[in-house]
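Omission of a single protein chain aside, the complex is shown with its protein chains in their original locations.
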């Protein structure tokens, strides 16, 4: 909380700091109060003149967010001092109708929804940039063969385009989850304990108008103690952050000097070290990873907040406030930095190709083994290929072919030219292009 | 892990232990191998005879789960020894085509999906029982007035029916989330690194047939490293558990001796103490709460598992296995016990009524204050009511009326009979019946 | 992060916001740079004049924390721009020796240690106030009998003094854990990868002088990737926060209107509601609980940060920075608010006594049962008392006595006067005074 200025720029953006900061919350609470007044005028609970006066008073400039924050301590939430101040601002005629029928939670929950939706649009724009960049890579590198790596060890060939398509698939799923969670965020209006008793029989009409004023959905009933909405939002943000961290983490591994197959975009000063002039550190991945871990720690709080006491939760509710702002800022920060990384990624296709060449004896071992299986039996084939690999002078295609041909069991059933054909990595890419096309089609569909 | 027998019955059920246990995973892995063989026969990759032989071998009886478990240590997953054993079982003709084109993760992920869907049906049945019980309470107690409590303090009147409707609203949301997450669980089939290279160009056809065999959706592309599906499932289970804990926790608070407004069903031995014969402990709530906290700790692991290395995650993947089984068992246990609590809930309507009577001077203070507001000004009215409350001899309606009438500012604008009318809690329930009807309608719709 | 002003005052204090904020970190980093220069002069690595010039430049006024924060993004940490700026400030003669031999992590880790120790003193002062207040209550209420409650149900009599002694015992343990963790926080100085190679053979001497300059312990070797120290600190803070939440939570339960045995101190506006004039909300407990949950979520991040890559962790290290500041601020906030609650606690001894009177038939049931056991057999006695309880007209002592005496099995072995003696709660307090004396003695010892 107290280190906005020094550390926050590493993990989030100015746009998100603004969308989730003190002023954004203040504006959202005032939007809720103004919408409440207008909705009550619409339902005939208060007069149109009074509503106009209240709405006119709901301007951030008249409120000192720091002062309201200090006064929030005694009553335990900032709506109490906000309403006091709003009454002063509004003046005698309308003052008594400010916050009519509402409770602090109505305003704060509705404000949280507004903050989440507004920040959510920023996050989604980042996700779209990220998805587009992944799509571009998937398409343009559909034939860029590289080593597939499982448990950090070379496995079989893949293409870099397929790797990017896999990233894109995750981003698409995360975007959909976020959109669904944001769409589910409804207004909250229930009064002191959810009955809206002080509105008599006009409660439902006011709720409906309140939702209309704010452009938000109307809930089936007030959700002050049914926190599935906020927990679902937190979970969706956790998905989004995690999806970003997967991508950024893959890049950090590819950037290792010993691998050197892709690099974060490196303008001057990016990833440098003050003492080691050659360093090219994965600072983007470090930032995305740090933002994501912190985001995930916050997500867990929202599951815990599902349970709480009776008609208003003692602890579970106040836990949500700063946690939500931070979660939005960190998740959006992870997305934005990952989009920057993928958008400017330096793909070193030459290094990928050279590695595939050097490791072809390993990467194609499965293929050779399966080709020999019908001729020798599967386990015998596997054993022969494994032994040949151990005897080979290196991991190249040629060395494996030579080694295998020196094994009479293999030499009896296969000739060198056929083996050499089998060692072409581009011929062992299976369905990778199909996957790329399918994911790109889905992305295109979602972008329409 | 190692204390199934001693402690598990407190937090889950036999049905769920069976659905998530060793044998369930073994059967699911064998189902996946059998379906793979049949799918490959369908696509012409292997012959129908071979597929039949393999499928015939996929019977749990021929496998010693403990032995497979021991052998799993070296290779890091149980599919490797399972496949070895399956080859023995299947015999010479078909042996070489067992597990053709697949990798361990294909089988284990698909098995996890099967375990989750099968357990998910058990959990959903529990959720439906819970929803039905909440619905019954919501309807039958729509006129049972009780004290609404916010931050554990009496606020305004509500009905017990509305409280139950609020519970039901949460259950409905959680059910929908779970159903959506389960529906999204697709087969996984990608081979060594996702390309299905060993199936040549027949990969997509085999995946499609594999999905068809198992009655599962087909993914856009293999999801071995895009774990949004499992994380979404975990999040939905976290919602379900948390929703249960909210309900069970409310009951525990109502059961307090000093409150005494509702009780967990108490057959002989339920909630008893060995030394204090009178105890009626909220053992259901304790169990639901314990199961839920542990479930939530597990949920967090699935967010962490979204990120991992390249084409197979080193740590993030094995973290999922036991975590998923436990998460399903604990969540289902929380639901089942909550359903039992709500289904047999002893509602002490008399105690609710007596408390409302005794606290009417508090519970209706807001109403009186709002009624006086147009006549005295809002803050003056609030102050007068607050002072009257402090001067009143007790918290009853009569005491507040008497106290207020002794205040000349109030006595000038209102008479005792009007005040007494205002003190009728049944007249200050606002939209509670509307909310109940709406939630019941939504429940009815979902049950159709 | 971005909502310092609006929400932070609810969960922490101005003193802690200052001790953990941007300026505190800036000052600590500059203290580390100054101490490094002086230590290197001491070891003859740089001249005394140069060291003086550097130290003179390490004044916060010359640094714009916001500008440094913005520049931190590219290199991934704020030390890089801080050192650049320090070089400008220091001027030509000494500029080249700024940050000599150090790496960013040396400065940031040492600064974190300074921030933690300085904030730790504030937290400990709060813990001492809290401990003193608990001790006062334990001593003064050693004879205030109240209902002991297990699983939220009345069990046997205790005293409020013993309850406070139990709180105090926890606070003492937490204080010791925090002190030990803070004492273990050593300077970090290792250079680029821990060898201090650029200092030649003078590394150990410089580390020792560096520690001496800052009044901090010297580590056995650099701990840049062995994060047991920071994880232990986080764990100790988690203990401290949790201990506070236990106490604050007990008060919230005692404040329930239906219980009414103790209240948070309520000056004007404390715990009030804008619409319900009578409300006395446990806002202290809500704040302490919210701060604690968020603190605990942050603690978990430090366990995760124990593992990381090689000689500097990619993600695990940057996760620590803001997390540490928040964790200190939230934990200290929880302590301060709990100290305030306990220091000003309104203990309603009359309500405790009245409840004990009303529930004596329950609270002493165990005692009666044990007294009857040698005369009737233990299970027969338990059964007879349980039945008598069910038949009794209420839960008072008299009702239980009457009910029991109407049971011939009991009447045969005990007379009413003996039973009435057994029903004296003050006679069934066991070792409560011994526990109080022991805990007070331990507190006195620690305060010496």
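A few comments on the model shown:
By written order: A, B and C. Residues from 1 in each chain.
Keep this in mind: contacts are C-beta pairs under 8 Å (C-beta built on N, C-alpha and C of every residue); 3 or more make two chains touch, one makes a residue touch a chain.
It should be emphasised that the depicted structure is a prediction, and the values quoted were computed from it without experimental measurement.
Across the entire complex, the residue among C:70, C:279 or C:367 in touch with the chain not shown is C:367.
Only one residue in the set C:19, C:58 or C:158 touches the chain that does not appear here, and it is C:158. Per the touch definition above, the residue from C:226, C:386, C:399 or C:413 contacting the chain not shown is C:226.
Residues 95-96, 103, 148-152, 155-158, 162-163, 165-167, 169-170, 173-174, 177, 191-201, 203-204, 220-223, 225-229, 231-232, 235, 238-239, 241-243, 245-246, 249-250, 253, 289, 292-293, 296, 299-300, 303-304, 306-312, 314, 366-367, 370, 373-374, 377-379, 428-432, 434-435, 438-439, 442 are the ones on chain C that touch the missing chain.
Considering the complete assembly, chain A touches the hidden chain via residues 150-156, 252-253, 255-259, 273, 275-283, 286, 304, 355, 359, 362, 365-366, 369, 382-383, 385-386, 389.
Although one chain is hidden here, its contacts on chain B can still be listed: residues 1-12, 16-18, 20-22, 25-26, 65-66, 68-70, 72-80, 83, 99, 103-104, 191-192, 198, 252, 267, 269-276, 281-283, 285-287, 289-290, 293-294, 297-298, 300-301, 304, 314-315, 317-319, 321-323, 325-326, 329-330.
Assume only the chains that are shown with their structure count from here on.
With centres defined as mean CA coordinates, chain C is found 33 Å away from chain A. In this assembly, the C-alpha centroid of chain A lies 24 Å from the C-alpha centroid of chain B. For chain B, the set of residues touching two or more other chains reads 150-152, 155-156, 253, 304, 366.
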